[in-house]
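After the structure tokens below, expect a handful of questions from me.
Here the complex is missing one protein chain, while the rest keep their positions.
Chain naming follows the written order as A, B, C and D, and within any one chain the residues start at number 1.
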Amino acid sequence: MAETTPKLDELVQIDYRPPETPWMDTPVEFRRGTFCYSAAAKNLEYLGFPNPRDWQPSDEDWKLPENWREIILKAMEDRLKKFRSFRLFMDICVRCGACADKCHFYIGSGDPKNMPVLRAELIRSVYRRYFTRAGKMFGRLAGARDLTIDVLKEWFYYFYQCTECRRCSVFCPYGIDQAEITMIGRELLNEVGVNINWAVEPAANCFRTGNHLGVQPHGFKDSIDFAVDELEEITGVRVEVPIMKKGAEVLFIMPSADYFASPHYYTLLGYFLLFHHIGLDFTVSAYASEGGNFGLFISHEMMKRLNDKMYREAKRLGVKWILGGECGHMWRVVHQYMDTMNGPADFLEVPKSPITGTVFDHARSTKMVHICEFTADLIRHGKLKLDPSRNDHWNVTFHDSCNPSRAMGLLEEPRYILKTVCNHFHEMPENTIREQTFCCGSGAGLGTDENLEMRLRGGFPRANAVKYVHEKHGVNVLSCICAIDKATLPPLLEYFVPGVEVAGIHEFVGNALVMEGERERDTDLRGTPLVKAAQAEGDKEEPAHA
Amino acid sequence: MSVVLALVAVCVLAALGYAGGQVEGWRWIFGAVLPYLGIALFLGGIVYRVARWASSPVPFRITTTTGQQRSLPWIRQAKLDNPFTPAQTFGRMLLEVLLFRSLFRNSKFELRAGPRLVYGEEKWLWLAAMAFHWSFLVVFLRHLRFFLDPVPAWVAALQSIDGFLQIGAPEILWTGLILPAALLYLLARRLFQAEIRYISLFADYFALCLLLGLAGSGVLMRYFTKTDIIAVKQLAIGIVTFSPVVPASLSGLFFVHLFLLTVLLAYFPFSKLAHMPGIFLSPTRNLPNNNRAHRHVNPWNYPVKVHTYEEWEEEFHDKIVAAGLPLDKE
Amino acid sequence: MSMDRKSFLKITGCAVAGAIAGGKLGGLVAGAEDAEYLPAPGALTARRWGMVVDTRKCRKQEGCKDCIRACHQAHNVPQIPDKTREVKWIWKEKFEHAFPSQETEYPNEELHGRQVLLLCNHCDDPPCVRVCPTQATWKREADGIVMMDWHRCIGCRYCIAACPYGSRSFNWGDPRPYIPKVRADYPTRTKGVVEKCTFCEERLARGEMPACVEACPEKALVFGDLADPNSEVRRLLRTEYTLRRKPELGTRPEVFYIL
Amino acid sequence: MRDRGWILLGLALFIALVTFPLWYNTALGVAPKQLQLEKAKGEACVYETAYMRQHHMDVLMEWREQVVRRGNHLVKVGGKTYEMSLTKTCLDCHRSKERFCDRCHDYAAVTPYCWDCHVSPEEAPVVAARARTADER
Partner (left out) sequence: MFMFEKAVVGSRRYWLWILGLFAVIGVGFLNYLRQLEVGLAITGLNRDVTWGLYIAQFTFLVGVAASAVMVVLPYYLHDWKVFSRVTILGEFLAISAVTMCMLFIFVDMGQPHRVMNVILHPTPHSIMFWDMVSLSGYLILNAVIALVTLSAERKGVAPPNWIKPVILLSIPWAISIHTVTAFLYNGLPGRSFWLTAILAPRFLASAFAAGPSLLILFCMLLRKLTWFDAGREPIRRLAVIVTYAMIVNVFFVLMEVFTVFYSGIPEHKLHFEYLFVGLDGHNSLVPWMWTSVILAVAALVLLIVPRWRRNDRILAVTCVIVFLSLWIDKGIGLIVGGFVPSPLGAITEYAPTLPEIAITLGVWAVGALIITVFYKITLSVRESLA
């Protein structure tokens, strides 16, 4: 924890009373711990973004181009013409307030501009001023205001205090999606070189090396080899992971964190055990070595530029279809954008499970299947030999990641898997799961340490729900299917609910899989000793937990 | 302050309408010319508004999914919350438009000691919104009795259901009371809930006050001051048959009512009230979530600069070789 | 935004008051105020209307239904063929049914089976009035008539359950098809309301005696002011032995019978 | 765009619905009309015509209250005295319910429940005749 991070008691002293001054007259204050640092000039240059320079949001002078206002208004006009969603969402909000207390940042900070309605008004007021007659004529009376540098700073602050999680959109009677507005708001800021490094650097890395972390081919290979060795050590089984094998049936793409960060890594072990268990003819790629897509957090164009690698590599390798790993925003891009942006993928075949013969008809155009869909199908057909008691030391709950739940609807598949491979599973309170799930507080490129206080505030609702099941049911692990979750939930839980770990679904699958020729396992994939059968019998009433 | 301004604005409009009925030369303007203008602005405005929205394409299919997707056949899909087919999407839209499905989900959080966040249901907004919109629809349809001759049986039937309870003469029409009551609730929550007050703009209060003025003048006219409804009907029929007449016996309050309606008509398409047609175009609601099954085409999709495999292999050639990974070239 | 609630409420109040006042100023409500409401000048009045039925006189005309016909015609009472759904304001009943407690196992030849004229007793303490949840039936302060307001009756039939004399009838369906000759000067009733004799209060207002009293060829029905010691009814009560129906119930009927 | 057709259809439907009165009346050839009410027999009404046109129901409700519940049968207005009776006083001047009351009420789709009980002299024989045929059945 950074030194500036407030203590828990202080952090949860949240004042929900709005300030005395009207929101238009309340300028933003860049307080340490609540904003992200600017993007480094070298990254902007590499990606060919405008206005690369050295600056920080807390600076008085942001070193904007002379004609920044014209640039932004022109870009805004362009987006109004290109996106019906944007124009419509600018026009039809009635400010009913249904979204107001649905945002995790509002709940965690009490800052009224974190109410989605007001966050949208930040840009809506400018829209009215320059693009509607009423706004031009009546100004503030019509809810319009000039685009000043203060407004621009406000945009930056609050569009980077939105994780594009879409929870507000669920409750909006018109389906207004703040994520859509934030995305376009960030695009506009990009036009004048206002962006954050934690989104731009991974994008630059990914563009160059193929993954956010900037892992180069040999590093990728080492990492995979290391995993294979470790698996052999734990299970006594040597799995095979073909890299860039032409003619494989399936190309498997996962978020890069899976092979370079913890606790993602145990999920990776789980995938490999699974593929070996069913004898899947698959390959992974060092070129398309990233499932995630930080371009989504920058602009539609950047998203497309990064996403391009998936189909390109699938085509080059001549696979039949693509399997995607556990990652949230990756799936937002794959599910909602990839086919439109870089499709049609007519060089691939409609995905069909070689093990069960199930045709994934719902993915017949994009030709990409979520690993949870794939595994659930395997379990349903009884193709996996499982010993769920190997997960008995885990008391699991499931965190629906924003994107798979609200941009896809992947709710039952992971639960089905979990309930099969684990004996102890408990849901968090119903207003915090499924389509109403709360964000980890660090999505959409905000998961950086300088922003820790805001991340903790944003993650407060999620952590609080975990705390509830931790105290009520003794839950000791929070499972999820998102790489950003796996990276950012551990510090969040450490702060709010010490003693609860974070894991991926396929880590539990890997634990439970009874492999052919394996030796008796003493530990699970992360090295935690297993509860022995006899011991488990005695402890049945109360599963062991931290 | 916005609410005071809005109230003053509506009062001024009402006064203007009243004056329109008193001054001889103005009666024709307020009784015929302006209503035509109002109707024209309403219809033209809505067409313009919708056309403008429609002129921007929907580049991506960005459905907000609020239930289980359609994936494997043995997993029960939430057909109305996460539609896959156009028919299911139509069902979802029906729920949204007729029953305010999304608002029905509304909840309210509380931060309790512990700290503990708890979420309770909050349906009053939904209830008030339903009460207001449905009453408004019924009131609107009931008013057709002034515009149609002979009055169709269904209008009369609607009126008799609305006035089922026999209280005095003319009978009390419930929607006429529910409507202003719901509006008052909506106004009250804007005034007395701090965070809603904070986000409220002049336009929010103005719309509520205008509707309250409209409903209030109607209620006053029906139950208290009374008006010559035959004259009202002559005026109404005159307007819709393009042979406007402004009978002399119309009361001042009627002119207030008529003028507020005229203002509402003209204001409607150019304000947040345009959410009425807007909801139908909302891309997060009116599209099926079948992205992976049916490709959505973006009309302005353009080629972008990418990092091709060849460029990548060239850049990392030595490292690929060192790692023993296969190369495309030689 | 600072919201001054007081000023808001003040303004709203003014606006509403203004709108109403505006209506008044517009000459919309003027007119009704200078009306003065008066009772009819030639009306028959009493402090306590009552009736004496001399069944001896009545008996002279066996089978006479003049009073019943007069009443039912005057009041648009339907003639419903189904006896169990009848509407009756005034009717004849056997003595032993009208006065069940007077009946013994050794019947009096003269009384047993005698047709006795029955109508609403206009009780001094009417149970029907006590139970009515809407004051659709009430006892007039001025003259003791138990009145009915058919505009207000909700048809709950509580009064029927309360009346120990069976004097009240309910309109099970629309009565109009069963009214042989509809009079325009008196309303019919609609389905779903209770009705009964009102001592012809509308005729009294015109200065006429009740229809039944007027129609009786034997003058067997005597109608008058029970509060006036010199009235004909009081004279009869002084001089004749009279009975009330079910006196033990304490309702104090204002209709008396000479047997 | 693929949804243009749907949007046009929606707009057309909306306009068709909103302008329903227009084509309904056009189809039926309706024009604004001056209602021809039967001329009253008497010279002047209890109250001024303009007032009565708007407030006759209030007057009737007040009369009802006075007659039924307060036992007042007469009203004195402007020096003249009237019996408060719908069928005897009002309908004495306005001889025809059909050509006076109903004409307006039908035009404006007003269905007063007065006539559930009260019978106009004009209609009394009709109601009676209907009763007789019902009787014969």
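Keep in mind that, in the parts below, a residue touches a chain if its C-beta (ideal position, glycine included) is under 8 Å from a C-beta of that chain, and two chains touch if they have at least 3 such contacts.
Not measured: the values here are computed from a predicted model.
Considering the full assembly, C:165 is the residue among C:49, C:89, C:165 or C:223 that touches the omitted chain. Across A:240, A:430 or A:522, the residue that sits in touch with the chain not pictured is A:430. Residues of subunit B that touch the chain left out of the display are 104-105, 110, 112, 116, 118-121, 123-124, 127, 164-167. Those residues of subunit C that touch the chain absent from the view are 83-86, 93, 96-98, 100, 127, 130-136, 152-158, 160-166, 169-174, 190-194, 246, 249-251.
Everything below uses one rule, namely that only the chains that are shown with their structure count from here on.
In terms of C-beta pairs in contact, A-B outnumbers the other of A-B and B-D.
Central chain by Cα centroid: B, whose mean Cα position is closest to the mean of all protein Cα atoms.
Centre-to-centre spacing of subunit A and subunit C amounts to 82 Å, using the average Cα coordinate of each chain.
For the pair subunit B and subunit D, the distance between C-alpha centroids works out to 36 Å.
The multi-chain contact residues of subunit B, meaning those touching 2 or more other chains, are 54, 57-58, 197-198, 200, 226-227, 251, 281, 297.
Chain contacts: subunit D has residues 54-55, 58, 113 touching two or more partner chains.
Listing the residues of subunit D that touch subunit C in their complex gives 47-48, 51, 54-55, 58-59, 62, 64, 66, 68-78, 81, 83-85, 87-88, 91, 113, 116-121, 123-125, 127-128, 130-132, 134-135.
Those residues of subunit D whose C-beta lies close enough to touch subunit B in the complex are 1-4, 7, 10-11, 14-15, 18-22, 24-26, 28, 30-35, 50, 53-55, 57-58, 60-61, 104, 106-114. For subunit B in complex with subunit A, the residues that touch the partner chain are 5, 49, 52-72, 74-76, 78, 81-82, 84, 96, 100, 102-103, 105-109, 111, 115-119, 125, 129, 189, 193-204, 270-272, 274-275, 278-279, 281-285, 289-298, 300-301, 304-309, 312-313, 315-316, 319-320, 322-326, 328.
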